[in-house]
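All protein chains but one are shown at their positions in the complex.
Order as written gives the chain letters A and B; numbering starts at 1 within each chain.
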Amino acid sequence: MDVTLFLLQTLNGIQHGLLLFLVASGLTIIFGIMGVINLAHGSFYMIGAYLALSLTQWTGSLFGAVLLGIPIAILLGLAIERLFIVHLYDRDHLQQVLLTFGLILIFNELQSIVWGDDPHSVPKPAMLAGSVPVTETLSYSTYRLFLSVVCLVVAGCLYLVIHRTRLGMRMRAGAYNAEMVRSLGIDTRRLFAVVFAIGVSLTALAGIIAAPDRSLYPGIGEQVLIISFVVVVIGGIGSVKGAFVGAILIGLADVYGQAYLHDFRGFASAAVYALMAAVLLWRPTGLFGRR
Amino acid sequence: MVTIPNRRVAVALALVFAALAVVPLVGETYALKVATRMIVFAIFAMSLDLLLGYTGLVSFGHAAFFGLSAYSLQLVSPESEAANLITALPQCLGVTAAAAALIGMLVVRTAGIYFIMSTLALAQMFFFFFHDSPIAGGSDGAYIWYKPVLTIGATALLDLDGRETLYYFALACLVLCYGFLVVVLRSPFGEVIQGIRVNEHRMRALGYDTRRFKLVSFVLSALMAGLAGFLFACIDGFVAPQLLGWRESGIGLVMVILGGMGTLYGSIIGAFAFIGMEEIVRDRQFTGVMAEHWQILMGVFVIVVVLFLKNGLAGLFAEPPIRRPATKEEP
Partner (left out) sequence: MAVPYHRTTITRRQTLRLAAAGALGSVLPTRIAFGQTAKVRIGILLPYSGTYARLGNAITNAMELKFAELGGKLGGRDIELIKVDSEAAPPKATELTTKLINQEKVDILVGPVHSGVAMAMAKIAREEGTLTIVPNAGADQITGPLCAPNLFRTSFTNWQPGHPMGKVLLDEGKKNVVTCFWNYGAGQQSAEGFKDGFVPHGGTIVKEIGVPFPQVEFQAALTEIAALKPDAVYTFFAGGGAVKFVKDWHAAGLSGIELVGAGFLTEGVTEAQGEAAEGLRTTLHYADALDNPANLKFREAYLAKFGKEADVYAVQGYDAAELIHVGLEAVQGDTSAKADIIKAMEGAEFDSPRGPFKLSKAHNPVQNIYLRRVEKGVNTVIATAYEGLSDPAKGCKLL
């Protein structure tokens, strides 16, 4: 086995994993802390990506799209929480599956009505449009490297917010025992609304900044949906650290699967799921989940 | 104590089945196919309800068994003649049961959301196996050229190629499955799995090997899903990898929750309502120009049911709660 090639593929896997973490981070928050199984997670990613398309056209820069897109996403998150999710807190979690499944159908169709069905792409900021040579034949896209840095920054911020702030403390407490938190006089309804909005805006942020690296077409939301759940579950629900490690592992499994298993049709695609099954058998509550 | 139908539900169900029995007399080919599909999915949803509503296990990979059985029929069917139902059905169900036992042994170790995700993961592996590998046509899917015939000795008793035959056969399967589940749930075994749903720790403390009970329930449920998949493959004789995909599993969940889980008949209502509603919203006659955006209507329908029908559609038929003097909640 070629060592350089292996190292490069490892690097690819880590890059892929970092992006997966960003995409899944919103889900970690909503899923881990509120226990809401949000199937519409992919839709929020999709909305972010298409917001990037419209807003970069309008403001002329990706930076503008982020600045405008995040508040829009927060409002969307608050609205959806208030309109739909809030009615389901004291009901079976599966009702949330049903409701968010309904939301997927609606968002998909709205996407098609508002933005059409043609594939689009969002231009990279001029500063980051180039490539950095790695070997004599291969270069890395500067934007992709930038994306990795952003993912690391987001991961760091999330960790700090959850472990070092009062909001984070409440979030962790709410995840552990919502009733107890309520009896301590903390308004869990409001806490959950905030958490949901943060989750949605994180997911939308992932969509916005991933957009220039990806392409936009109907159905992109569903592409990230399942893999995001896989990431969160491998890491252990409610653990940002776990999601981070899970994302990197998944990124590596996916890339190694593609690089070394493509002679075995069917196994390359299944690599990430095999990894997940293996992890859950070894540790039935994920790598960093509470026992 | 156990949600077993009383005489009234039994009468209602008998009426429903009677109504279903006359469909072939009034419906044409398409209506018959839709009705067959409804019945097949009712069996599928009911099998899922055994896990969801009675054992407390939420499987997000149940379509794997549905699809695996359908593919098994494709693989055991010879190309130039019909397979014999007597051998083909046990073969397909055997493959499904074997797969379910294997998967079950792995997944019953996990609980809650981890159970959901590990079933999903293992099901996706099956999906990719059929999607990417050249077996049975890969991503394009494959045909079952001749539908199974029930042959004993030299006489063909039942040819599932006949649409009405298949319909009645499926209907009979639905009735049998329903009856079977009622019996199972009333049996000591049924009591135990329902106990597990409510409080697994307690059941374990009582000395039950809960994992084993969950495994048996899982395999039973998969077998029934396999029967549904087998019947589905007989409707049009076409199998495609999407049959095993997460979307199909998700739709199964939606049907059960829509109908109201933990009631069995709710799953039947859920399957009928979901497919029936889709027929309606896609039809220009009913929804006019909105038919083009039928997915929005479908989404709204699903959301309305969640928000306003707390216990799914079956909740419509449930009795209003009897007001009793306030007593302490059971621990």
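Observations on the model:
Basically, contacts are C-beta pairs under 8 Å (C-beta built on N, C-alpha and C of every residue); 3 or more make two chains touch, one makes a residue touch a chain.
Note that the structure is a prediction, hence the values are computed from the model and not measured.
Interface note: of A:L158, A:M171 or A:V255, the residue touching the hidden chain in the full complex is A:V255. As for the chain not pictured, it touches chain A at residues 2, 4-5, 8-9, 12-13, 15-16, 108-109, 112, 116-121, 123, 131, 133, 135, 137-141, 143-144, 214-220, 223, 254-255, 258-259, 262, 265, 268-269.
Those residues of chain B that touch the chain absent from the view are 1-3, 5-6, 8-9, 11-13, 15-17, 19-20, 22-23, 26-31, 33-35, 37-38, 53, 128, 131-132, 137-143, 194, 197-199, 232, 235-238, 240-243, 248, 262-263, 265, 269, 272-273, 276, 279-280, 282-283, 285, 292, 294-295, 311, 314, 316-319, 329-331.
The definition used in the following text is that only the chains that are shown with their structure count from here on.
Interface of chain B with chain A (complex): residues 52, 58, 106, 109-111, 113-114, 116-118, 120-122, 124-125, 128-134, 246, 250, 253-254, 257-258, 261, 293, 295-296, 298-303, 305-307, 310.
Chain A contributes residues 31, 37, 39, 84, 87-88, 91, 94-95, 97-99, 101-106, 108-110, 113, 226, 229-230, 233, 237, 265-266, 268-270, 273-274, 276-277, 280-281, 284-286, 289 to its touches with chain B in the complex.
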